[in-house]
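With one protein chain removed, the remaining protein chains of the complex are shown where they sit.
Should a chain be cited, it is by its letter among A, B and C, assigned in written order, with residues numbered from 1 in that chain.
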Amino acid sequence: MGTKVAVAGASGYAGGELLRLLMGHPEFEVGAVTAHSSAGKTLGEVHPQLTPIAHRMIEASTPEVLARHDVVVLALPHGASGAIAAQLPEDTLVLDCGADHRLTDPQAWSRFYGTEHSGTWPYGLPELVHADGTKQRSALGDARRIAVPGCNVTAVSLAIAPGLAAGVIAPDDIVAVLANGPSGAGKALKPHLLASEILGAATPYAVGGVHRHIPEIEQNLAAAAGAPVSLSFTPTLVPMSRGILATVTAKLTADAAAARPAWENAYADEPFVHLLPEGQWPTTAATLGANTAHLQVTVDERAGRLVAIAAIDNLAKGTAGAAIQCANLALGFPETLGLPTAGVAP
Amino acid sequence: MGTKVAVAGASGYAGGELLRLLMGHPEFEVGAVTAHSSAGKTLGEVHPQLTPIAHRMIEASTPEVLARHDVVVLALPHGASGAIAAQLPEDTLVLDCGADHRLTDPQAWSRFYGTEHSGTWPYGLPELVHADGTKQRSALGDARRIAVPGCNVTAVSLAIAPGLAAGVIAPDDIVAVLANGPSGAGKALKPHLLASEILGAATPYAVGGVHRHIPEIEQNLAAAAGAPVSLSFTPTLVPMSRGILATVTAKLTADAAAARPAWENAYADEPFVHLLPEGQWPTTAATLGANTAHLQVTVDERAGRLVAIAAIDNLAKGTAGAAIQCANLALGFPETLGLPTAGVAP
Amino acid sequence: MGTKVAVAGASGYAGGELLRLLMGHPEFEVGAVTAHSSAGKTLGEVHPQLTPIAHRMIEASTPEVLARHDVVVLALPHGASGAIAAQLPEDTLVLDCGADHRLTDPQAWSRFYGTEHSGTWPYGLPELVHADGTKQRSALGDARRIAVPGCNVTAVSLAIAPGLAAGVIAPDDIVAVLANGPSGAGKALKPHLLASEILGAATPYAVGGVHRHIPEIEQNLAAAAGAPVSLSFTPTLVPMSRGILATVTAKLTADAAAARPAWENAYADEPFVHLLPEGQWPTTAATLGANTAHLQVTVDERAGRLVAIAAIDNLAKGTAGAAIQCANLALGFPETLGLPTAGVAP
Partner (left out) sequence: MGTKVAVAGASGYAGGELLRLLMGHPEFEVGAVTAHSSAGKTLGEVHPQLTPIAHRMIEASTPEVLARHDVVVLALPHGASGAIAAQLPEDTLVLDCGADHRLTDPQAWSRFYGTEHSGTWPYGLPELVHADGTKQRSALGDARRIAVPGCNVTAVSLAIAPGLAAGVIAPDDIVAVLANGPSGAGKALKPHLLASEILGAATPYAVGGVHRHIPEIEQNLAAAAGAPVSLSFTPTLVPMSRGILATVTAKLTADAAAARPAWENAYADEPFVHLLPEGQWPTTAATLGANTAHLQVTVDERAGRLVAIAAIDNLAKGTAGAAIQCANLALGFPETLGLPTAGVAP
């Protein structure tokens, strides 16, 4: 009999993607699907793509409903997961796709979110390289609470961390500019997320150091560099439903020939993170629906900067795929079990 | 050990989707991947989304290379498959994703293609209802040559055949208008397929009874109706990479209350063809990457017409998924084995 | 000194397009711009594209503010224009871009809108051919109240009316299927209008004879045919911000050779309605931002149906451009004055 997984916040885009991936996983069984305002609807009303389970009812997100599961994945607005998690058994694996438990520094949380911090959970980016040569994976082996990373964070961290860990780039002036599909902003009914506004348009948002993913990226990159980092971060909405393309540059501090090997070493054995052959650049389309990150790196010697570019699917490797990858690790399944590695393209 | 499958014409969009689906199939093993002008390249150069097999080389499409397989899938331009199939062993399962072997009437072939017909193979649309109450599935159980349907054909046939078989609509004045993603037109370097031309644009093509899918649709609908049909068919390119939305109308000849049951009866037990709950209309996005067709039907009593709408992914249920579904049937595997039923949305 | 024009409902998409076109008109001067919930904002906050007048304030939509103008254009939700118009001077030219005053049959209004009818105004589709050989233009010469047509209505009516007026097609079984950009649905914050839902998706809506544009189309086509018509009408949302492509078919009742001349005769002298050269099909992109309609017509002899296809920009020729064209006519300016005839493509 399978491992029962509940999804709280199932009506959102991350929730839908979690269910899609769980349906294809050989060990996980979809248990309760819960939500707030969509409780009482069928899944098919909010996620018509989940054809075989479209008839299932969405329940209310109560601790009682969620408790009867081996795994609970929380895909809730920030601020909501701490209270629910506190009411779940300690040996239930709880994965929080929200931001609440990612940061280690309560002050960073308060500065960007304006509320009190809910505490720090083991951080679910297995491939993140650390300054000491280890990877974040080692923190997840027996975890029962895991903070799933933010989607922009995953893209930027995977793109540039190897160079920081290897000491080939400077940590003090990293610049990241992202092209983002609007699904990362969720289903909120906001004017700037209307199709008429986004079709034919590229538009930046949260410019100037105010995006809430910044402290989480800096936390990751500091772990890689073994030193504080400085980051300029600008996301941009573009007309594709999913996908993040992160263009990250940093000052080169080593010989140009030393750059690529840092990425080769970091990711040679990673099943989901692929450094493309030299000369081939990532495209978000190649990662659609897959738990993969595609990377490329080069050196611009005239500008004295290294350029690393990563493409991911914000809902797959950026959120739901990462949650399942972490669940695989925490429960002792093969890390890749049930996770798609081929993207849906074109 | 798995069933070895070769894909000829692997560099095209259908070829890439075949490989993606084969990678996720528990019984099939990707064998030779062959192409014409792309031979000698890596798969990753033409299909970067196929991450785990991106390093594999594309070989030339010769009978020798293809012969060493249990299954050969041909994703070639029309006119090319007959000669290759003739050189493959009779007990090799050959699935032709091209048009060559779909039509039973050589004259219809000549009229639309201008060449001599290559002969007719069992036709691979398992869910197609016949006038006698059977389904096309029964022709595929031990086939070793199967003609995979055209993508537009699948959408229109699944949408309207049940009403013809049940006698609730007239066969003599069917009108189909389709919204199509450009991937159905393949990778041909034609000006009207450039992104600059298609972004922000809806454009009809092959208007006025000249599209080559027409005789194939008429053949299917005649099988459903038990009588000749008349079809007006207009496809329209719209700015989405994949997807077909077929809006099909026909004159109602029965009581309006008799309409929906015809579809319910036809598809109640079908794993891939889903009649949505009343009031919910199909969207192509819900079928992306999945081997599913979503349908809805209603009656416009003022106009005296029934409207049936089907959504599919042209590369999945429309081509590559259909091929694998047929292979499952022909080889005695469960029909649904290894085929995704949840779409990648949003 | 120019003719002063007020725009009520200026914060919506139609309002923005009205202002853009008015800014380029040599005789019109933008007067008050008014709205409901956006009153007090600058124009630039809701329409950043209106660069030179972005600093202007949006006022509240009161009769006092609107009365001090030669022309008032109402771009309001249906039901709102009657009361405002009643408080404006009789010699003020009032153009209603909403539906309230388009229908001549109060029962048709009540059946589709569920409220009492506000009365009928001269109908602003100048190029509409009538059964008696006249055009609708003749009703607009000295009008001071004009009902601007619906966008879908304009596309379908222009596409098929000439064939009805010439008697080459039957009026009793017309089928129209449309590809529509979401801007036609306005800025309403509805989940199905979110970019994540529309990107990569084609989705029908208001299927089965329930769309509120149907009685208006039937009214126009009946005027062209000199007899009642029957219409099946299905719009489809596709991922382009603007544009309508209407594919309209009807049973051919004359010799195929008689078809095209009907369209040639109807539109030979029209400055905005262009029958394309034979073999060239319309694309919505070619009409973007222009007050043009592109048409093509052909006969499918196998199916016994004529196919007429029209492309327009729903906000330009479909709404705002039509309003200004009507204002030109009503005020005695050249009909084409200040209206763009070149589209913004690609």
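We adopt the following convention: a contact is a pair of C-beta atoms (placed from the backbone, for glycine too) under 8 Å apart; a residue touches a chain by one contact, two chains touch by 3 or more.
As the structure is a prediction and not an experimental result, all values here were calculated from the model.
Screening C:5, C:33 or C:50 against the full complex identifies C:50 as the residue touching the chain left out.
Remark: the omitted chain is touched by one listed residue; of B:60, B:131, B:199 or B:337 this is B:199. Only one of A:3, A:62 or A:236 touches the absent chain when the whole complex is considered: A:236. In the complete assembly, the contact with the undisplayed chain comes from A:285, out of A:285, A:326 or A:342.
One chain is missing from the display, and on chain C it is touched by residues 13, 16, 19-20, 23-24, 42, 44-45, 47-52, 54, 183, 199-200, 241-242, 274, 276-277, 280, 282-283, 285-290, 292, 294, 340-346.
Although one chain is not displayed, chain B still touches it through residues 13, 181-183, 187, 189-191, 193-200, 239-241. Seen across the whole complex, the unshown chain contacts chain A at 173, 175, 177, 179, 196-197, 199-205, 207-209, 214, 230-234, 236, 238-243, 245, 247, 249, 251, 281-285, 288, 296, 298-305, 307, 309, 311, 345-346.
As a convention for this text, only the chains that are shown with their structure count from here on.
When chain centres are defined as mean Cα coordinates, A lies farthest from chain C. Work out the mean CA point of chain A and of chain B, and you get 35 Å between them.
Per-chain Cα centroids separate chain A from chain C by 45 Å. Chain B has residues 199-200, 241-242, 282-283, 285, 288, 345-346 in contact with two or more other chains.
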